[in-house]
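As you look at this complex, bear in mind that one protein chain is not there, while each of the others sits in place.
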Amino acid sequence: MERVYRLTISCPDRVGIVAKVGQFLSGHGGWILEANHYSDLASGQFFMRHCIKADSMPLGLEEFKQEFAPIAAEFDMQWDVKDSGVAKKVILMASRESHCLADLLHRWHSKELDCDIPCVISNHDTLRSMVEWHGIPFFHVPVDKNNKEEHFRRVSAIVDEHNADTIVLARYMQILPADLCQRYVGQVINIHHSFLPSFVGAKPYHQAAERGVKLIGATCHYVTEELDAGPIIDQDVIRVSHKDTVEDMVRLGKDVEKMVLARGVRSHLEDRVLRHGNKTIVF
Amino acid sequence: MERVYRLTISCPDRVGIVAKVGQFLSGHGGWILEANHYSDLASGQFFMRHCIKADSMPLGLEEFKQEFAPIAAEFDMQWDVKDSGVAKKVILMASRESHCLADLLHRWHSKELDCDIPCVISNHDTLRSMVEWHGIPFFHVPVDKNNKEEHFRRVSAIVDEHNADTIVLARYMQILPADLCQRYVGQVINIHHSFLPSFVGAKPYHQAAERGVKLIGATCHYVTEELDAGPIIDQDVIRVSHKDTVEDMVRLGKDVEKMVLARGVRSHLEDRVLRHGNKTIVF
Amino acid sequence: MERVYRLTISCPDRVGIVAKVGQFLSGHGGWILEANHYSDLASGQFFMRHCIKADSMPLGLEEFKQEFAPIAAEFDMQWDVKDSGVAKKVILMASRESHCLADLLHRWHSKELDCDIPCVISNHDTLRSMVEWHGIPFFHVPVDKNNKEEHFRRVSAIVDEHNADTIVLARYMQILPADLCQRYVGQVINIHHSFLPSFVGAKPYHQAAERGVKLIGATCHYVTEELDAGPIIDQDVIRVSHKDTVEDMVRLGKDVEKMVLARGVRSHLEDRVLRHGNKTIVF
Partner (left out) sequence: MERVYRLTISCPDRVGIVAKVGQFLSGHGGWILEANHYSDLASGQFFMRHCIKADSMPLGLEEFKQEFAPIAAEFDMQWDVKDSGVAKKVILMASRESHCLADLLHRWHSKELDCDIPCVISNHDTLRSMVEWHGIPFFHVPVDKNNKEEHFRRVSAIVDEHNADTIVLARYMQILPADLCQRYVGQVINIHHSFLPSFVGAKPYHQAAERGVKLIGATCHYVTEELDAGPIIDQDVIRVSHKDTVEDMVRLGKDVEKMVLARGVRSHLEDRVLRHGNKTIVF
């Protein structure tokens, strides 16, 4: 995979943004491999993502940032530029269910997911051997009703220690405290095992079976303080029928969960997801 | 299409039901074309549907009922048997939106839907010409805030007059009064333009856009007194993205609505839908 | 819907295209509502589509073309610019099957498809009344084994007389002669009732049933001289099972056919489809 700079921009829409950014890039010899634009007419906000061959520009990442800063200021941009050659550090958190964790680990192991995984954190010791087979450190941080604060203090310490860019809750099943949500805005990805906003909270497959729905789903979203209400990155569904018990739904749902989570994580790692209020633009 | 008897049964599960029904049918020479069984382990209820070649049995529909009644009594069955040669009478109700109505009318016109449509009722006159082109009477029964009772009295009268078996709300957009719901339990089919239970009530596409979901859907269900909460017959979804405005969702959703409604109506017309509490078995 | 200019470009990829086009547009005050880019790395070809608010530029369509021509020449572009306010003239051709024609006519009638339909041509008289109800002239041009040449001469004459931009074969079931294919390259859209390249030619549902596939599909493509081998615009599938007879597949397939055809036609009408050899870029 060619090394690219990924430039992402969000700013008030007006005439001339595309021209200005285009001139900047071509002025430095930048070869654009991929470009996405979106104008949100309702809010008047403009969003943009470019992938530029890193080798086509004589600028390092810091120089790029310096050179681009005046344009960003002129157009009042929220923006960022990433080097695809610098892998994100992603900490995975899981509980006892292995399907999402195993799937992410396999994708990482077979080089489908381009990131570093400095460690896995779990409130159970169940999945240690699977994680360690991949050569990844495993931290067992138990939690119960009485030690939640202590649990999350230790989790925070591990996250900090490993300089994580992203935390993926791969069926972690614990509700993150508000202060963690606030410290890692747009950096914590969760998979919820329902087609949100249906069946928020606990036991969504039981809720789905109770209501008699004909499709069940999963939702990958950024974690915010409000439970299961953060910006949605991806969703998908699978057909069920009267024949499917709650246990069948749990089994069938696993495949949707792991696929949707993997797609969401991949989009995030490639800097394809821009947040806009409580929604996402996924380029 | 071969004329068949459609025998549907729901009863407490126990050993011997299948054998007894099988013996009854074969004892009268009944050639089974299709058979479906479902045991609901949670409730202990058993469900069954058979299609039998009508010509293979020397029994008319009434004789069939008389002969089968003792077995039904023995096993405490809720049951029914229909002759596929007797078309159901289906009244369609619509408002101003044409997509569901046009779709159902076309399927009926091209003989894909096997039913009679004695008339269409609408609270607007907009779709009169389309309906009348099909040779179907059109009743315009206006409604406003002050004449709802009068409106539904007239609607009821038309339904009664035409001996309707089934009422299909093809985006009718008015909430049926409780007494109508109670009189036509399991006979009124609605299409709701969301993936229920998400986005109950008015303007579901606006709600979906607001929440930033990545799939929108439609739900075909039997109407009960509680709004958008009746037994679900079928559902489906379509992918949307940040690029889709509410108007795009309305347009994209139309295709899902009309497909899901047509599938649900077809299942109902073929006596494939058995109700079980607030859920459905769709054979 | 806001009136827009749709600028589509295909040219050899190199640094500076985006900047140059961006400058041209912003230099004339052009407000970009939508922009799509695609670099085909294998062939080194670059593709681009912009929608610009027509009112934001002081240029009429002809002036736009004149002003842009030097840039196009510099970058060796194949290009076009269309005014969304000028509806395309689309002639529909059908045979006896009504589902695709009825669907397109309804979408046109309800203003979902933005085009003019100067007439419908059919080799049977079956669908005349349906077409004429929409206020559209219907030409019955019979065809049999012995008058194919004469048939297509008359068809060509009607197409010419109405200055058609696009011909849609809505299950027309006749193979277009080579000279017609050559005269209307990229302007004739067909729907084939299989998931191409499976089941080319006649009776694809019979072929599908014979092979025992578990999904059937439909393919919307531009017509070329080679049967069912032109550039694919869109495809979709629907699940079938052992229970589905050929007749069931025909019925189920109709829904896929009409949806895929409508999506393909819509993309074509909005100038979203760029051809690249025997493939398409669909923005």
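So that you can tell them apart, the chains are marked A, B and C in the order they are listed, and the count of residues begins at 1 in each.
Quick note on the criterion: contacts are C-beta pairs under 8 Å (C-beta built on N, C-alpha and C of every residue); 3 or more make two chains touch, one makes a residue touch a chain.
For clarity, every value in this text was computed on a predicted model and none was experimentally measured.
Asker: Would you list the chains present here that the left-out chain is in contact with?
Answerer: A, B, C
Asker: Among C:3, C:96 or C:214, which residue is in contact with the omitted chain in the full complex?
Answerer: C:214
Asker: Of the listed residues B:11, B:32 or B:200, which contacts the missing chain in the full complex?
Answerer: B:32
Asker: For a quick check of understanding: of C:1, C:41 or C:202, which residue touches the chain that isn't displayed?
Answerer: Going through C:1, C:41 or C:202 one by one, C:41 is the residue touching the chain not shown.
Asker: Could you please point out the chain C residues that touch the chain left off the display?
Answerer: Spelled out for chain C, the touching residues are 38, 40-42, 195-199, 211-215, 217, 231-237, 241-243, 245, 276, 278-282.
Asker: To test your reading of the contact rule: which positions on chain B touch the chain that is missing from view?
Answerer: Chain B touches the chain not shown through residues 15-16, 18-23, 25-27, 29-37, 39, 41, 56.
Asker: Contact with the hidden chain only, please: which chain A residues?
Answerer: 98-99, 102-103, 106, 109-110, 112, 129, 133, 251, 254-255, 259, 262
As a convention for this text, only the chains that are shown with their structure count from here on.
Asker: Interface check for copies chain A and chain B. Shared numbers divided by all numbers used: above half gives same, below half gives different; which is it?
Answerer: Same residues, largely: of all residue numbers at this interface, over half are found in both copies.
Asker: Suppose each chain is reduced to the average of its Cα coordinates; what separation in Å results between chain A and chain C?
Answerer: 37
Asker: Using mean CA coordinates as chain centres, what's the gap between chain A and chain B in Å?
Answerer: Each chain reduced to its C-alpha mean, chain A and chain B end up 41 Å apart.
Asker: Listing for chain B: what residues touch at least two other chains?
Answerer: none
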